[in-house]
Structure formats: C-alpha cells, structure tokens
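Remarks on the structure that follows.
Rest of the complex left out; these chains stay put.
Chain naming follows the written order as A and B, and within any one chain the residues start at number 1.
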Amino acid sequence: MHTPGSKVSGYIVLMIVQIIFLVLFWLFVRYEKAVLPAPIAAEDAGSAKEHVSKYPQFQDIQVMIFIGFGFLMTFLRKYGYSATGYTLFMAALVVQWAVLMKGFLHMDGGKISLSLESIIDADIAAAVPLISMGALLGRTTPIQLLCMSIFEVALFAGNEYLALNILSICDCGGSITVHAFGAYFGLAVALMLRPASDQNDAGKHEGANYVSDLFAMIGTTFLWVYWPSFNSVLAEGSGGERAILNTFLSLAAATVTTFVVSALVSHENKLDMVHVQNSTLAGGVAVGTVCNLLLGAHGAVLIGIIAGTVSVLGYRYLTPWLTSNLRIHDTCGVHNLHGMPALISAIASAIVASMVTADDYQSELQDIFPAMVHGNNGTVTKIMGGLGRNASTQAGYQLFGIAVTLLIAIGGGILAGGVMKYTSFRNLEKDEQHQDEQYWEVPAVENKEE
Amino acid sequence: MHTPGSKVSGYIVLMIVQIIFLVLFWLFVRYEKAVLPAPIAAEDAGSAKEHVSKYPQFQDIQVMIFIGFGFLMTFLRKYGYSATGYTLFMAALVVQWAVLMKGFLHMDGGKISLSLESIIDADIAAAVPLISMGALLGRTTPIQLLCMSIFEVALFAGNEYLALNILSICDCGGSITVHAFGAYFGLAVALMLRPASDQNDAGKHEGANYVSDLFAMIGTTFLWVYWPSFNSVLAEGSGGERAILNTFLSLAAATVTTFVVSALVSHENKLDMVHVQNSTLAGGVAVGTVCNLLLGAHGAVLIGIIAGTVSVLGYRYLTPWLTSNLRIHDTCGVHNLHGMPALISAIASAIVASMVTADDYQSELQDIFPAMVHGNNGTVTKIMGGLGRNASTQAGYQLFGIAVTLLIAIGGGILAGGVMKYTSFRNLEKDEQHQDEQYWEVPAVENKEE
C-alpha cells in the first residue's frame, strides 16, 4: 500500500498487482464442475442451462456498475474522462480481486470455484469502492483511488462474511453490506482527506454544466431501470419476484417524492438536477435489505416515500452542514443516496424481521433467515445466537449487523484515508481538483474551430 | 383535477396523489399466489422460475420507457433536463397508477394481484402519456403534464379493456391501444392548447443543436434495439418468436427506407436528423398489431418500407401543414412516428385477419383470436359479435377497434386539453416554452470559465 508519489511508480505498482492476480488465478482458481464438459455417459444439457439462468440479471448489473456509476459521476463538467475512465479501471481491477477474496473465504479443497456466481458477486463487490469514490470524486489521484479500492474490497469481503455467514442477517439487496459499507468507508476517507479550514470553499471546477448534467442522467436512468436486478439477483424461490416488485415500487414512489420535495425546498421552487440524479435512486437502496420479504406493495411504496424525502432533505440541508462544519466534501452526496437510505433499510429490516412467522414464510424461511430454523445438521450450528432464533432476536441481529458494518467501514476508511494522506502517496493540490487535466490528455484547442 | 396555478400547490397535489396511491396499494393490492412462499410440502421451485421468464423482456421495456423516450426527447437544445426528468417523473407516477387502474378492471376476490405481469403492463401503460408528451413537448408545465397523464392512463385502461376484452381485437404490440391512443390523445390536447393565430410562429428556443441531437440518438437507438421486446412480451407460444422476427425485419426495412426517402425529399438531398431519430422507428409501430401473425418475412419488410416512407413524408409535408393550418404544434412529430404508423398497423391487421384460417393458426387460434373460436365454456360468450366469428368479421372488428380508439382518444384529449387550458392551471407564455429555466435550476455561468 506504500506507493511512491510519482505517477510512473504508481502505475507500475498497479501492473504488479495485475500480475499477482494472474499468479493467484493460476494457483487457486478452477472452473466449477458444472462449467466443465459433462462426461459422455452422463451428458445433461439441462443442468448447464439452469446454471446460467441468472445471466440476464448479471448483464443488468454489469450495466449498472460500468455505465450507471460511470455516467452518474460525469456531472462534474471537467471531470468526465475521470468519471467514466476510473470507473472502468477500478471495476476491472476490483472484479478480479473480488473473485479471489470472496473465493478465499469459500474455498473447496484448497481451490476457488469459478462460475457465473463468482462474477455476479464480483460485480456487486465492485459497487462498494465505486460508492466510496463518489464521496471523494475529484479529490484524489487515480493511484490513491485504486489502492484504496484494493484494501476496501478485502475489508468488504470480510465484513460481508461476518454479517451474512456469522451473524446470519438477511441483506438480500446488500443495503447493509454494500451501500452502508461503501458510503461510510468513503465518508471516513473524505474526513481524513479533508481540506485545511482555510481551504474549505468549493473547488473552482466543482460543478455541473448543461451537457455534463445530461450525461449524468444516462447513469441515473440505467441505475433506475436495472436496480430490480441488483436487488433480486441473489434472492431464491419466490423471493426473487418479490424483490423485483418491491424494488420497482419503492423506486417509483421515491422518484415522485423526490421531484415534489425537490421543488418544495429548492430556491424559487425550481427542480434541482442533483436531487433528480440521485434521490430518485434512494428508493432502491432503502428497500434493498428487505426487498425479498413480505413487505406488501404498500410497504415498498412507503419505504420509497421515506427514502425520497430523507435523501432530498439530506442534499438540501445535511450535506452543506457536513461541508461547513466537518469539512467532509461528499462530492456526489453518497451519504444521501447510499448512506442514509441504507440506514433506513437496516431499520426496516429489523421491523420486518420482528414480525416474521414460519406461517408466512413457509418453505422459504430457511433460505431467508437460516438462524431462525431449528436445524438438524451440523453446519448451521456455527451461526451466532444459536438455532431457532425468534423474530425479536433476529431483529436485534439486524441492528447489530448494521452497527458492526458501520464500525468496520468507518474504521477501515479512517485507516485507508490516513495512509492515503500521510504516506508517500501524492495528494492533489486544491487547484488540481475536479478536473481531468492532471491525469489525462485533454483536447486543448477544442473550442477554437467550432 | 382542479389544480391551482402556483407551482407549490401543483406539486402538493401530486404528493397527495402519491399518498392516495399508498393507501390504495394498502387496501387493494396483494402479491399473486406464485409470488408468495410455497407451502413446505408442495415446494416447487420450477413454478417460480417459470413465472419470471419474461423478466429480461421487461427490463428491455424499462430501458425503452425511461432511457428511450427520455433521451429521444432531448433533441430540443434547451429542454434536456425536462425531457429526461419529466419522463422519469411521469413514468414513476403512471406505473403505480396503471397497476391500480388495470388491477381494478381485473380484480379477483376484491383484491388486485401483483406479479411481474402487473409491472410489465404498467410499463406499457407508461408509454401512452409519454407519447402524448411528445406532441406537447416544451409547451406545458410539469403540473399540467402529470395531471394529464393520470387522466389519460385511466382512460387508456378503459379503452384497452374495451378493445381487447369486449371487442376482442388482436393488438399484440399495442399499436392500436397504445400508439394510436397516445398519439391522437396528445394531438387533441395540442389542438386545445394551440397558440393564437398571431403567435403561430416557431418558438425561439425550439430546435436542436449538435449535442442535443446526439443525446436524442441514444433514445432512438435503444428504442430500436429493444422494440422486439415491446412487441413480443405479451405474445404466447410460437407467436413470441414471430413477433421478435417480424418486428426486427420491419424496423430494418423502415430504417433503410427512412434514410433513402429523407435524402430524396430534403433540402440539397441532405439527411435530416429528425427523420433518422424518428422514422426509423416507424417500422416497429406499424408492425405492432400484427407482429405475432403469420406475416412472413416479406410481409414484415413490406410494412417497414411503407411505414418508413409515410413517416418521412409526414415529417416533410404533413407536419408543417398541420402547424400552419391547424396550429397543432406536434413538437416531436408523434403523428409521424406513432399516429400514422399505428393506422397502418390497424389496416394491416384487418387485411391479415381477413385471411386467417384455422389450418394456419392451429393450436394458437384461440390465444390470438379468441372470438373466432367455437367456444364451449361460459367465459367466452361475453365477447361481442358472438363466438365463431369468421375472418371477415374479425377484420371488421379490427377496423372498429381502431375507430373506437381514435374516438375515445380524441374525445379524451379535447377534454383534458380544455381543462388544462381553461381552468386554473398555469399555462406557459410563448417565451417560456421549450426551455428548462422556468422549472429547473440551470447552471448560469456554464460557459464563462470553459
């Protein structure tokens, strides 16, 4: 993690990382059995087909990660190459790392099984540092970002394992393990990188123009339309369809609410593109943890209304306060899009979990809340809190899960931010922020001729 | 529907509408049985999986509605926030309303069943007011648009029920019930909102620039590639694949034709982006009603050639005439993209229906033309025209279906337009049209620094 300041050595370190990945893939990763040709006798085309049935959802998530996040962050008028480019760079690095890291936690005979599931998990993991990047957008070098993402994804994989496999919380759409983790990790890094108090004004290049705002809408809209795939891809049984329906309705309600609240609280009652680009998506985050549960349509709509309201009010009042008082410059407002809505989702999950009954969830109780089942095999006995948790205990674990996640994310972010600031990493000067020119060839004469 | 003129009260009304939706969801909407956990004894994973097999097509339609329509309308150079933003706002409101409205028409035990089908239908319904919005683009306030859409979708649901369930016409891709309805409703509203004759010149902000035209191409292209999903999503049996193939071929032929005819009729034989952005899609509309029938590849190609030709000629000659003579300012030319091609589709459906035989359609006759079957159960007896319609009768009903649709759409549009114009809704002044500034925070200094 100790990278010298110059660009060249930073990039060389990243190349070495790529080569280390190559070696680790060679040593540890093998195709899962279903991805290998079937023996001639036992040929069964059906099983292979079954196996890739989540492929369309995977492709939706690919679009969210690469197009969605990438273009959402193009709203800065002089930082579009970086927004789209670093998204591609970071995600390409992180997906490989996530296959390895998550694989190490679930090894089978000393080897990591590679299948469609692996790269679905890897894409989800890529969302984590991309969320954090939103809190830092324009204020780090690419070397800092990439090195941060390697550390963050390792920590994410550990926290996720803790939350899902040890604490046995439900988090179908990843609002706790992905959104809260990514947002608060990023905010903690932003806290460490905060400017001196005499440099706390907005950067001169920080801001949108008409065209950059429209590019950002490409990101917003693709995130919006494919969010049901993100939330439902890991759901099982009928929970998959519930996750789709609940996410869709929550997004719709959050969107209507965002427009209304934006107009009501903004200057001259004019709509604000920042709210439209971001808070419309808060419904997807806020329903994430509970999306496969029996919320009912009204439950999903209610969560959306709350999320849209909280998110817009966050942009309008809380973000300026954080900037002025704590000097946390959350460029994209990830606290309002990912942070607070994820907290809403965690609280909702405790409320819904406290009302769970075996009668309602029937055959799916075991999949969704494995620790609530009186198991009769050895593997479940490792789950903390023992077998046969009742509904209130499960609710308590949901809250414990978010608390632990916040602790690890903020702790990890402070550590990462400290390393980024105080070691030999090059830090951007105030004037170098929010513009591509430092790290990209930018057309110099573009406006002369036209 | 009586909204006071000020922005604030308009937005508050929309928030109240959202809360009414919440209450209606709570009172009436329940997950369909297949979306609930299966009883432990009867667990059947296959059925849940079967249930979401249309999910990829649904996601394609999501892209069409939110990205396709949203970006297609960004061609106006100063109205991009509104185009993408109001699309999101309107669609998010309308999908909820459509789940309710279409649900009320198909209630089961006093409750509305919620499943993937519901939100597929809701997305299709969202296309209707978005088409109408195209005819009005830049000349209404968002409050007017949103209120219009609530009324329009209710009327659409009623007309669709009439056409499909009472008149029993075939309309697989919705050219009659969606495209013709949306286009002529919108044109009727445009007629009511037409400017005084001394203000009939083009608005000073009406027009594209180089960048806005490229943003519009994002919309065009996504509509183009996903149109086969829109047309095929409700088809059954082998009709689904026919719908895909016919739509694809019709679009391809319409596109080639559009380029050629555009060059031949335009000034200096130069291609016109308006034609390329819109008329290339006319093949998808014109094949819609008949897309699942036994057209043959040549039938689909022929329809595409006709649609591309008619659409370009409409833009070149008819739209200017309507503007000058009737003062109908059809901003996006929905008459040429949706209106006339939908009429072509209706006529094609009468021709094809008149040649239908039970020998050709075999086991699928009942699904496609339920009124042509000598039924033996009670439910079909309600269909108008009795059971066992012959081919010519069905052809007549197809024409009757489009006629009734036009009547209801135009009547409804005149009513809606009248309310929008003569009640306390705020109307835009001439100078306020086709620009975002009235309702959006727009970056003021964007060009200074760059």
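Please note the rule applied: contacts are C-beta pairs under 8 Å (C-beta built on N, C-alpha and C of every residue); 3 or more make two chains touch, one makes a residue touch a chain.
The model shown is predicted, which means the values in this text are computed figures rather than measured ones.
A.B. asks: Report the copy count for the entire assembly; 2 chains are displayed in place.
C.D. replies: Whole-complex copy count for this file comes out at 3.
Methods note: only the chains that are shown with their structure count from here on.
A.B. asks: Can you compute the centre-to-centre distance for subunit A and subunit B, using the mean CA position of each chain? Integer Å is fine.
C.D. replies: Centre separation, subunit A to subunit B: 34 Å.
A.B. asks: Name, in rising order, each residue of subunit B that touches subunit A in their complex.
C.D. replies: 7-8, 11-12, 14-15, 18-19, 21-23, 25-26, 29-31, 34-40, 43, 45, 48-49, 51-52, 55-56, 59, 62-63, 65-67, 70-71, 74, 80-81, 84-85, 88-89, 92-93, 95-96, 99, 114-116, 118-119, 142, 211, 215, 218, 438-443, 446-447, 449-450
A.B. asks: Where on subunit A is subunit B touching in the complex?
C.D. replies: These residues of subunit A touch subunit B: 53, 56-57, 60, 77-78, 204-205, 207-211, 213-214, 217-218, 220-222, 224-226, 228-229, 237-242, 244-245, 248-249, 251-253, 255-257, 259-260, 263-264, 266-267, 269-273, 276, 280, 294, 296-298, 301-302, 305, 360-365, 447.
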